[in-house]
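One structure is given below, encoded as structure tokens.
Apart from one protein chain that is not included, each protein chain of the complex appears where it belongs.
Showing subunit A:
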């Protein structure tokens, strides 16, 4: 059988029990220690934001907190960098539309 070439497999990690988070109301599983971005990627989700001007889909680019491409609305707070925020049980992630603050518009 092919070797498990996931990051967890490569380092021989033995993570604790997975837990549930939701992305746009869909239930996903995440592992303790995973960032939101890692959990989304593991579930095959590659985009969780639309850009401000052109509404294009966007997800992780640098993966290390520098580029701000991976912004998401996490537990009702927009503009959080999914590649840095650790996933916690019950987290509610929603696709961030543009600046994510449409409700403030006057």
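Here is the rule we go by: contacts are C-beta pairs under 8 Å (C-beta built on N, C-alpha and C of every residue); 3 or more make two chains touch, one makes a residue touch a chain; residues count from 1.
Operating definition for what follows: contacts and distances are computed from a predicted model.
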From "Glutathione import ATP-binding protein GsiA", "Transport permease protein", "FAD-dependent oxidoreductase" or "Lactate utilization protein B", the hidden chain's UniProt protein name:
"FAD-dependent oxidoreductase"
From the listed residues A:29, A:42, A:79 or A:95, report the one that touches the chain absent from this view.
A:79
Hidden partner chain, residues of subunit A it touches:
52, 78-79, 99, 101-102, 104-106
